[in-house]
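Taking it in order: structure first as structure tokens, then the write-up.
Only a single protein chain was left out; the remaining protein chains are all shown in position.
Presenting chain A:
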Amino acid sequence: MRFKFSILALLLEVSIIVLFGIFVEYNEHSASETLYPVFQDVHVMIFVGFGFLMTFLKKYGFSSVGINMLIAALGLQWGTLIQGFLHRKGEKIHVDIKSMINADFSTAAALISFGAVLGKTSPLQMLILTVVEVQLFSKNCFLFITNATDVGASMTIHAFGAYFGLAVTLVLYRPGLKNKHENEESTYHSDIFAMIGTLFLWLFWPSFNSAIASEPIYQLKAIVNTYYSLAACTVVTFALSSLVDQRGKFSMVLIQNATLAGGVAVGTCADMPIHPFVAMCIGSMAGIISVLGFHFLTPFLASKLNIQDTCGVHNLHGLPGILGGIAGIVVTAIKDEARQGDRFSPGMQAAALGSTLGIALVGGALTGGILKLPFLGQASDQNCFDDSVYWEVPEEEKLQEIHANNYDGPSRFEATM
């Protein structure tokens, strides 16, 4: 793994730098400077939010945060290039804050897919997945950029990332993990760490959904709608979490994930003049399907359809993403909405949703096939969900040791010297 990974990563990095040297220039006269605070929020979500959301596994924290950072750092450079090539006018690619936001967005799709295969892939496989997925993501976005609206990227990022990841994990199916792996569970501390990620995602989600809105008035609408949708979703999640449990207790997995579904689902129609109460309805619905998905669908997928979805991205990003797409179809059918002269039609919205799902599933299956190649160093079934395969992990401290040390005679004697 050592040399294969290093050589591939260095090669990618060097070729990206060379391509940047040939094609990329700064856009000096861009008016996007006011977007900078929004960009910072999105940046926090990608690196801190997604990174820590995945730290819930008891022995996989380093990889969750570390590989998350690796994917995002590589993906944003690659995304800048690919999106630049697709949108460029003339020879050169011009970079400004807006393209930085879009680059961060393109990594989000790869990170969601990482959630689906978490613990079962090597860093080398993740490099390849990132490069392929960012490319497909950018192509898919480019297909319907003028004809359909998706301001908060419910379809293009969330549904795309989730179904891509599910297709990959289906192809990489490991029969050895059918009975739960001993490390595929959380501890008290790892759940708290995951909650850090949830909170940062939750806090900055309004920025995420409004970042690429075309005008300030739409940006404001997107912020307000997302805010209320998230709030409603959180309340509903707590209620349902208690309801589906036998003894009426809350489940931390649901609180970590399903509370965010409202932000995903409202994404597509966030900047349209829907009343906040509609946003709250969408949020509540997202909460309901997400909780029910975690409770009933994920076990079903794992046992019957051989889809092992570690983080449950299907319930957090997949289903709410589709819900967002459907909400977009309904809203464009009821209201006449237009941006920059183009009128949105429900037909185009439906086509966008369909093309996203199609490209994601086919692309994911093909990528899974590539990742299955034997020389990519896939870990064996026993080594899944374990940091120590790829990281130097320090020893865990036992609580007894601390107590024992307190009574430790000699060290206290030294202290007085």
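Assume a residue touches a chain if its C-beta (ideal position, glycine included) is under 8 Å from a C-beta of that chain, and two chains touch if they have at least 3 such contacts; residues count from 1.
Everything below uses one rule, namely that contacts and distances are computed from a predicted model.
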### Summary
From the options "Ammonium transporter AmtB-like domain-containing protein", "DNA replication complex GINS protein PSF2", "Uracil-DNA glycosylase" or "Cytoplasmic dynein 1 intermediate chain 2", the chain left out of the display has the UniProt protein name "Ammonium transporter AmtB-like domain-containing protein"
### Summary
Only one of A:48, A:297, A:316 or A:371 touches the unshown chain, namely A:48
### Query
What residues on chain A make contact with the chain left out of this view?
1-2, 5-6, 9-10, 12-13, 16-18, 20-21, 24-26, 28, 30, 33, 36-37, 40, 43-44, 47-48, 51-52, 55, 61-62, 65-66, 69-70, 73-74, 76-77, 95-97, 100, 123, 189, 193, 196, 387-397, 402-403, 406-407, 411-412, 414-417
